[in-house]
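One protein chain omitted, others in place.
Right, chain A next:
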Amino acid sequence: MLINHPLLGPRDAAEFTYLGDACLIERPDPDAKDAAERFLEYGYLRDNVAGEMRELWYHEQGDRSWLVVTRDTLTHEITRVEIARDVARERGRST
């Protein structure tokens, strides 16, 4: 597979380390009333998607960027690659 790195262009998937569902960016608020339940969901519950999925990939043998890759798990087609930090900021993690 090739991942079109937003900063470096197309790179072989072998340079990357895979983590999983990009929902891991959305770490719950530890001060919330229901923090325990939210963290349980965060830690253990994932959708097993057959189709388009947003995933976290780490360019470990490269520039060490974490990326959010939108990939079809059935065809491996990659339709979007974003810098994970930008996604995290969009999700309001800038505090």
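What we mean here is this: a residue touches a chain if its C-beta (ideal position, glycine included) is under 8 Å from a C-beta of that chain, and two chains touch if they have at least 3 such contacts; residues count from 1.
The rule we apply is simple: contacts and distances are computed from a predicted model.
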Record-based protein name (UniProt) of the chain missing from this complex, from "Peptide ABC transporter substrate-binding protein", "NADH dehydrogenase subunit M", "Sarcosine oxidase subunit alpha family protein" or "Spermidine/putrescine transport system permease protein": "Sarcosine oxidase subunit alpha family protein"
Interface with the undisplayed chain - residues on chain A: 1-2, 12, 17, 19, 24-25, 27-28, 30-31, 35-36, 39-40, 42-44, 56, 58, 60, 64-66, 75-78, 84-85, 87-89, 93-95
